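A single protein chain has been removed from this complex, and every other one stays in its place.
Which chain is which? They are A and B, in the order written, and residues in each are numbered from 1.
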Amino acid sequence: MSESQAAGMTVTVTPPEQRHERVKPASQSWFIARLNPVSRFICPLIMSLPLFTTLDVVSASIQLALSVILLWIGGINPFVVLRRTWPVWIAAVGSFVTIALYGRTSGTVHFAWAAIVISDGSLYLAVATFLRVAAIAVPSVIFVLGLDPTDLADGLVQILHLPSRFVYGALAGIRMFTLLQEDWRALGLSRRSRGLGDGNPIRRVCSQAFALLVLSIRRATKLATAMEARGFGASDTRTMARVSQLHAIDWVSYAIALIVPAIAVGTAIATGYWNLPLTSN
Amino acid sequence: MSETIAKANLRWRVVDIVVASIIAVASGVIFAGWDLIYKIPTTALDAVLPGFNGLVCAFWLFAGPLAAIIVRKPGAAIYAELIAACIEYIIGAGGVFGISGSIIIGLVQGVFAEIIFIVVRYRVWNPLTATLSGLLSGFGNYLFEFSPFGSRVGIGFFSTYGLSYLVTTLISGAVIAGLLMWFVQRAIAATGVLDRFESGRAKALV
C-alpha cells in the first residue's frame, strides 16, 4: 500500500492498542488458584516431610494416588497432570535404574557384574524410590505452575516475615529473567551483524552466554540504582500496598497436606512396610 | 592473583542484593535446563561407571561460590544457591525433584559453600578459597543425596557407589563450581561491569 512519493514514503502499521497479550491463569486448578502463594510452597513441603521417614512402596504409592485424585477434584485431570510433569517421570526412571543397579543387596541376586548387583532387595528399593520421587515431585510441580513471583514475595514478607530488602531485591532480579530472553535474542542479532555469528556453534553459544551474564549483571547494577532512587533500602518502615493474608482455604489446604501423608505413612506402618531408610544398612 | 583484604565491609548494599539475585536467577535457569536433560546421559553413565555421575553435579553447585566471590558479603553463597534453587523450582520443569530435591538441597549446598568464607572471616578471596568453597558444596551435595531426603538413600553412604560418588562430586565441585568460577569472575571483572564491587576493581585506572 505504501508507494514512494515525492515528499517521502509511508509505512502503515497496526495500531499499538490492538496488540494484546494473553493473561495467564494463576493455576489450572480452582483450588490452587485461590491459595496464598506461600501456601503453594508450604503445602507440598508439609506433604513431603513424613515420606522422608521411610522408603517403601506402600506409603509412596498411596501418597501418589491420593495426590492425583485430589488434584482431579481440584480441577486438573490425571492426563494433564501426567503431561505437565513429564520431566519428573524421566527423573524417576533414572533414579529407578541407578538404585536397581547399586541399591542395597538382599534376597535373590539376579545379576552381578563389577559393582553392579541386581537383587530382590535393590529392585524393591528402586521401585520405592521411583514412587517416592514421583509422589513428592508431582504435587510440587502442579502447585507451583503459574505462581506469580510478586504475590509470592508479598506473602514471604507479610506472612513469613522474611526481610523485605532481600525479598524484593530478589524479586527485582527475578523479573529481569523475562528480560534475559529478550536480551539473549538481541545479543544474538547484534553478534550476527558484527560478524561474530559464524563458526563453532558451541563456542558461539558459550561466548554469547557469557555476554548475557555480563549484560545482566550490568542491568542489575543499574536496577539497584533505580531502586535506591525510589527510596528502597532507605528506611526500615516499609509499608505494603498489597495485602497478603491466609484465608480459610489455606488452612484447609494445610489440613489436607497433613492428612494425606498421615494416611499414606499410617498405612505403611500398619501393614509393616514402614522402615527407617538408614537403619537397614 | 591472591587478594587478602584487611578490613572487609560486610553490610549488604542494595546493589549486592540485586546482583547476587541476578546471578542466582541466571544459575537457576541453567539448573532447570540441566534438570531436563541430565538424567538420560547420567543414567547411562551410571550403568558403566558406578557413581561417576557425581562428576556433573557441579552444574547445580556453582551459583553459591560464584555469587560469593563476586559480592563478597556474609551469606552470599547461601542466598544465591537458595534463590537459584527457588528459581529452578518455580520456572516449572525445575520441580523435577519436588520441593526437597530442589530447594532444601540448594540450602544445604549453599551452607556448605559458605563455610570456608566464614572460616577466613570474609577476608581471603583467592583461587584456593574459591576451590574449597566448591569442594565443600560438593560434600554437602553428597550428604544430602544419600540421606533420607535424597533419592539415593537406597544405596548407602559407604557403598562402592557411594564412595565413588563422593570422590567424583568433590572433584567436580572443586574444579567446576570452585576454580572455574574464579576464572569466570576474573573474566566478568575484566569487562568492567563489576566496578561497583571490590572484586572488580583490582585494575589500572583509565
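Here is the rule we go by: a residue touches a chain if its C-beta (ideal position, glycine included) is under 8 Å from a C-beta of that chain, and two chains touch if they have at least 3 such contacts.
Keep this in mind: contacts and distances are computed from a predicted model.
J.: What protein name does the UniProt record of the undisplayed chain give, "Ferrous iron transport protein A", "ABC transporter ATP-binding protein", "Electron transfer flavoprotein alpha subunit" or "Phenylacetate-CoA oxygenase subunit PaaI"?
T.: "ABC transporter ATP-binding protein"
J.: Which candidate, A:N77, A:T225 or A:T271, sits in contact with the chain we can't see?
T.: A:T225
J.: Tell me which stretches of chain B touch the chain missing from the display.
T.: 9, 13, 15, 190-193, 195-196, 198, 201, 203, 205-206
J.: Which parts of chain A are in contact with the chain that was left out?
T.: For chain A, the residues touching the absent chain are 1-16, 18-21, 148-150, 171-172, 175, 178-179, 183, 186-187, 189-198, 211, 215, 218-219, 222-223, 225-235, 237-243.
Operating definition for what follows: only the chains that are shown with their structure count from here on.
J.: Roughly how far is chain A from chain B, going centre to centre by Cα mean, in whole Å?
T.: Roughly 19 Å separates the two chain centres.
J.: Using the touch rule from the top, collect the residues of chain A that touch chain B in their complex.
T.: Its residues touching chain B are 41, 44-45, 48, 52-53, 55, 85, 87-88, 90-91, 93-95, 97-99, 101-104, 114-116, 122, 125-126, 128-129, 132-133, 136-141, 144-145, 147, 149, 152, 165-166, 169-170, 172-174, 176-177, 180, 210, 212-214, 216-221, 223-225, 227-228, 232-233, 276-278, 281.
J.: Within the complex, which stretch of chain B touches chain A?
T.: 12-15, 17-26, 29, 35-36, 39-40, 42-43, 46-47, 50-51, 79, 83, 87, 89-93, 95-102, 147-149, 151-156, 159-161, 164, 184, 187-188, 191, 193-194, 196
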